[in-house]
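Shown here: the complex without one of its protein chains, the others still in place.
Chain naming follows the written order as A, B and C, and within any one chain the residues start at number 1.
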Amino acid sequence: MNMILTLIIFIPILGALLGSLVRASIPLLRLLAIVTSLFVLGLSWILAWYFDPHAGMQFVHIAPWIQNYGITYYVGVDALSLVLLLMITLIMPLLYLYMWREKRHGYWYNMMALQTGVLGAVLSLDLILFYLFWETMLLPVFIMIGRYGNTDNQYNAMRIVVMTIFGSMAMLFSMLYMGYLFFQSHGFWSFSYNDIASLSLDPRTSIVVAAGFLLAFAIKIPLPLFHTWMAPAYGSSPTPAVVILSSIMAKLGIYGIWRFGFGLFESTLEYYVTPLIVFALIGVIFYAIHAIMEPNLRRMFAYSSGSHLSLILLGLMLENVYTWNGSLYLVATHALASAGILIMIGMIYRRVRSITIDDLGGIAQVAPRFAFFFSFFALSIAGLPGTGGFVAELLIIIGAFKYSMIVGVFAALTMIAAITFVFWMLQRTLFGAPSTVTAGFQDLGRIDLLILTPLALLLLLTGLAPSLFTQLFEPALLEMLQAIGRYR
Amino acid sequence: MPEYYLALAALLFCIGLVGAVSRRNLFVIYMSIELMLNAINLMLATFARAQNDHGGTVMALLLIAVIASEAAVFLSMIITLFRTNRTIDADFFTNLSQEQNP
Amino acid sequence: MNQTLLLLIVILPFASAAIMGMAYLFTSLRDERIYSFIGIATPVAVTLFSLILGVQMLSNDTTFVIHSTLFEWLHIGEFQIAFSLMADRLSAVMISFVSLIGTLIHIYASGYMRDDIGYGKFFAYFNFFLGAMLLLVLAQNPIIMFIGWELVGLASYLLIGFYHQESGNITAANKAFIVNRIGDFGFVIGLALLFLAIGDKGFGFDAIRAHISLVDPGLLAPIGILLFVGAMGKSAQIPLYVWLPDAMAGPTPVSALIHAATMVTAGVYMVARFDFLYELIPSVGLFIATIGIASALFAAIIACMQSDIKKILAYSTMSQLGYMFVAVGLGAYSAGIFHVFTHAFFKALLFMGAGAVIIALHHEQDIFKMGGLKTRLPLIFATMLVATLAISGIPPFAGFFSKDAILVHAFAGGHIYIWAIGVLTAFLTAYYMFRLFLIVFITPAKTAHRTTEVGMSMKWPLAVLATGSALTGFLGANEAYGGSNLFGTFIHLGDRVHHVDHSTEYLLGGLSVAVALAGMMLAYLRFGKGASEPKADTPWRALAINKFYIDEIYNALVVVPLRYLSILFDRFDTLFVDGTINLMLLGYRGAADAFGTLQNGKVRYYALYILIGISLLSLAMLRMTRSPL
Partner (left out) sequence: MIEQGIFWILTLFLVGGSLGMITSRHSVFASANFMLAMIALSGIFALLNQSFLFLAQILVAVGAVITLALLVIVSVNIHQRYTPDEPNMRRWLAGVSLLVLPFFVLLINTAGKMPISFKDVPAEFGTVRGVGATLFSDWVLPFELVSILLLVAMLAAIIISRRGGDHDA
């Protein structure tokens, strides 16, 4: 049973290796990708079935790796990573389905490698291992954007990589320094999460070290002022990469702050709480307004996802039971919604070779099913009740009022923030008379429906019966909050 | 007295250095390098004399052999370069440069 | 049994909406009979169920409440929200008339929408709306209520934008949703504050009622106002009313059901639902009443100058909603709900009559292009007359009793100004309604036009509603008029009671009837013989015709700045943030170029660099060996 996480992490890349060894043809590669991802999905559901929300870190697997420096292969799952794990494993098969007709081999290999990267980053509990996976997931994205993207793709690929690596370098230095401090106080090296967490740093060092971590995560999320890689990267990535960027990798930034920020520096973090809250509040509004006039659909949803991630970060930083649950719930539901909408934007691009809003219009008339799903996902991004986003936003708003009146009012602005651009976008994309571009717009096919239906149903379910999902992580989050003295 | 010999060796070495760096004629560069090696030889001989130890002498001898092999290789390279490019200008050969690489 | 019924009332419409929606989207099934069967059977069933519940309410005492919990919706810390429904007398009344009028409008729509390409979609949306509205009404706690609250907003968005090929319709739909959402922004804040104050004791309406005294009195007023902000959006009160006139872009049955009879009254219902809260903060109540009466007057003034039949009715709706808020603001909750109840009948009737006229005239909406339809559409003429009399407050039609109850209450409560404006508005109401009625039906037409026959399915709902508009008033007639206020007694809300003797009541009633008659007279004098479109010849008139330029002001104050801000942010990104990064990049690139030219491929230059290194090192070593000396 303790091998299950290792299997989950490495099966995708093993699939890719197998494919490259036998020089797989595209149908075989497709089969490999889908089968491995479905297998991983099944494993993660088994995991969720046996998961005990009250038990903290579970399914732990430790193996020595680089013994001289105490670097271990250390993986485990708790409520926090479980949510991300389930989300990733659900989205990946759908992306492979989306790539059904993809003819370029590298595309498939990169996606499989990417899956291992993100899964590893979510599950690893050794700092160095985490760093390794953290960079591993960047590389395929770089290749995907640089090789298979469009419009300035190489420049934008370079930009995302340089900016994120700049952050992760800071994080690596912090990690190494903490390992060194551990060595100084204990006489042996260790980078495992528990050991480092037990380290008591003096406040000054801790502030600096925490800054390294926060910089990496702030760029990944991205917070305003660290964000200029985001829209260009979204704009020129191929759809699968952009889904991963928005639904998974950005969430890993949040996850990082949650796991490492609160796990390693919970007392130091209070120096950063106020600035981060301010940043997050600015982000919620700034990105939403930014999205209004954005002419490119994908870039628009880049800003939209920036706005939501800022909200998630806000919830995280407010440190109470409502916001934490709301944030984690929003991580999952926004991932589903934004995966849905970005996949559909990809479908638009496939059909009419343009995702400029001015070119579109009138899709609802020629493709009603498409319009239905598209507006469903767009509305769930806007946090309509009946979808999970509403529940999460409600929780965050309540928690924000618990924190302070002003923060609460700003957090509540998120109710308005998203709709300002979503509805105008829908108007210009779906409604009106069909343009010359969209006149022959094909409605959703069978595979398209197969991709979108699970996402839509799940979003609906998260909105209608949230307790079904929250019970997975609510107790664990309560315990975490109790541990840092923020509850009861 | 030995410091004079050493100073002389130093002077020779520096002259060789100046020649090797500032000249463009491949022959002169070659000879400057020879000069520098010979300066080392002189130093070795001086130390051997001062310490009354044949080790230095032997090393100098071996160095002479090295000088000879260096001369063989260098000169054959000059021949080749001259044959292919019709010049013995050191500045002509710029394949290391970033711009001119094909 | 009751619980199952309660659940079915909410679930059935959603289920049928889902079935019809799926059938419309994913199959080629386009048979109108199937859709209209499902679409009508559902509200009929719901009406039956709610009547069963209502009858049980009648036979039990006032505390009889039916609860039904589906599952635990959310449980986070103290935030425990069950997905549960609750029917008490207030909600029983609401669901009864919502479903009854819903049924009638469904039947009407089955005729109105005939041969429309989106027939199935329309009924799916309609049922969806019905389900959302019933969920709103039956919710056991404010959170579930808010879900219904937002879903009716969504349904309204979908239905306003029903003809989505017209970009203008979508603009109207967007406006409706966004303005509603702005109201909901306040509503959510109110809910959050309320929850944080007493939510740990449970957050059902009964739990809140039980613990409301624990809330810090200083916090109650903001909560009350914020909740009312939500109502402002939903019920189209100043300043969030702008969406309602534009919402008339939807098909007429939509306007009748959503934007006249049911959805817009949700705000009134919500305030009545929170009667225990507003009882504690009379000052906020007065604020609500002020907003209400201001909206009533404002809308009535605009309505006097409009020429689109549906827009006039929309402004009249806003005006009547204003009366309702006066009632609930001043503590006359049952009077307010009674007006909701009677208004639903006559306003639905007015809209459906207008719709029938529009259909008969081939989608002509400008009243000044109509005229003399009395003889050609006799049934519609008759029913519209009933409705017009009802809304103008002529006894014995329903509107008189409900409106009079509100005005008497305001007068008796000592709010003379509100009462006076209310009477003035009543005058204007009678004026603009008769203006509409006269121009459409009596005044001879300037241009002759063909009319088509209106189908049966559109006619007999009109008749039913006309009966309702004529008679329902007696349900709420109080002792002075020979009744015993059956409605108010049944609904049993925490009204503030002011005793008024019968003579005063007759006086006030007589006054409002007189005023209404005066309005009618004026309308007859001005439009009885011939009518022409109002001209913006004086500044005041121009102001009223252009709806006081409120849309333009909002546009200039909110929409345009937001767009410019968006562009500004983009500039900020490219100039400042990217600029900083690019500056760094430029530095790097310059350095790289500089070092690149050093790398010229000539060996002796490389040797020179080494030599420079050696030289510097030597200098350093010389310094080091000398420094001790």
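Some notes on this structure:
Assume a residue touches a chain if its C-beta (ideal position, glycine included) is under 8 Å from a C-beta of that chain, and two chains touch if they have at least 3 such contacts.
Only a predicted model underlies this, so the values are computations on that prediction, with no experimental measurement involved.
For the chain excluded from display, the touched partners among the shown chains of the whole complex are B, C.
Interface note for the absent chain: among C:Leu486, C:Ala536, C:Met584 or C:Leu622, the touching residue is C:Leu622. Touching the omitted chain from chain B are residues 1-19, 21-25, 27-28, 30-32, 34-35, 38, 41-42, 45-52, 54-55, 57-58, 60-62, 64-73, 75-84, 86-92.
Listed here are the chain C residues that touch the chain not shown: 608, 611-612, 614-615, 618-619, 621-622, 625.
The definition used in the following text is that only the chains that are shown with their structure count from here on.
Averaged C-alpha coordinates give centres for chain B and chain C that are 96 Å from one another. Chain A and chain B have Cα centroids separated by 63 Å.
In chain C, no residue touches two or more other chains. On chain C, the positions that touch chain B within their shared complex are 596, 599-604, 606-608, 611.
Taken in their complex, chain A has these residues touching chain C: 163, 225, 227-228, 231, 286, 289-294, 321-322, 325-326, 362, 364-365, 368-369, 372, 379, 384-386, 390-391, 394-395, 397-398, 400-402, 408-409, 412-413, 415-416, 419-420, 423-424, 426-427, 430-433, 465-467, 470-471, 474, 478, 487. Across the complex, chain B meets chain C through its residues 17, 20-24, 29, 90-91, 93-100.
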